[in-house]
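Below: one structure, written as structure tokens.
One protein chain is absent from this view; the other protein chains keep their places.
Right, subunit A next:
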Amino acid sequence: MGPVSAAETEVGGVDDPVIHTRALTKRYRGGQLAVDALDLSVPAGSVFGFLGPNGSGKTTTIRMLMGLIEPTSGAARLLGHPMPRAARTVLPQVGALIEGPALYGFLSGRDNLLRYDAADPTADPRTRRARVAAALQRVGLTAAAGKKARAYSLGMKQRLGLASALLQPRRLLVLDEPTNGLDPQGMREIRALIRELAADGTTVFLSSHLLDEIEQVCSHAAVMAQGRLVVQGPVAELAARARGRLVVTTPDTSEAARVLKEQGVADVVVTEEQVSGEPPEREPAELNAALVASGVRVRGFGVERASLEDAFVALTGEGFDVAG
């Protein structure tokens, strides 16, 4: 393992996006447009959440990024190199978990990793056993390493898949639903691992349907719907886009609802002791003054911060499957 030449590290520069696509499009042979003119930009060092309902083109995008599927048109660059042309130079620096783990059931967990490591021509066979042992340790599978993979639980398989992405130091990790099948404790461990990897400078591209997961670990996010990119940016900005809801706590709910409608509040919902709605583009204090002037006894008045889920629903117009 010689020293890395300056030219190689400088390719693309440190601040250039780690993943960059331009009008990336995939139309399957049946004519179905899976990904439509996608312009994605994943900044170096980010933990990038990739969101979208099922069938929105997330997996097709990931497969194009990893060189498994040829784009119909457009271009994708990974670590500054064009894909799939530069697969041989780029992919050794990329760890991936794509659509769940796939294992050789008749091999032990350790032998599965040895197999995948042998497939990488840049992996040094002299350090193979040590690297496999370290990867197993990192995902907490050391004790089960000798067991046949077919006897693994879904969670253990998921961990082994993650371990195969960690066989080498990586500049980018592409993780498709990494906490799928894990119990809450396992999820926490994997999220901690992801933060740890990100702290080491690895860019993590994380697709997930768990919005709280994205909110917990991601610095950036992109939302896809029906093959198109709806929005991308820092998570804080995305959440800020969805306007918060005005919530008034009062015993005089019907009177409060009438006043709020008069003042231009849309989508007014009355529940026991509470009236909520979408605030108009005005100073909220004016609304409060109007309520008090009409004799409404206001016990609480405020705007609730929107969650990423609200942002997501607002952006895609679809509900989202949020697992507890």
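Everything below uses one rule, namely that a residue touches a chain if its C-beta (ideal position, glycine included) is under 8 Å from a C-beta of that chain, and two chains touch if they have at least 3 such contacts; residues count from 1.
By our rule, contacts and distances are computed from a predicted model.
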Complex member absent from the view - protein name from UniProt, among "RNA polymerase ECF-type sigma factor", "Response regulatory domain-containing protein", "ABC transporter permease" or "Sulfurtransferase TusA": "ABC transporter permease"
Given A:Ala102, A:Ala151 or A:Val269, the one touching the chain that is not displayed: A:Ala102
Of A:Ala130, A:Ala289 or A:Val303, the one touching the omitted chain in the full complex: A:Ala130
Residue of A:Ala75, A:Ala118 or A:Leu154 in touch with the missing chain, whole complex considered: A:Ala118
Selected from A:Ile19, A:Val35, A:Leu51 or A:Met66 as touching the chain missing from the view: A:Met66
Positions on subunit A where the hidden chain makes contact: 1-5, 8-9, 63, 66-70, 87-88, 91-94, 96, 98-100, 102-107, 114-125, 127, 130-131, 134-135, 137-140, 164, 166-171, 189, 192-193, 196
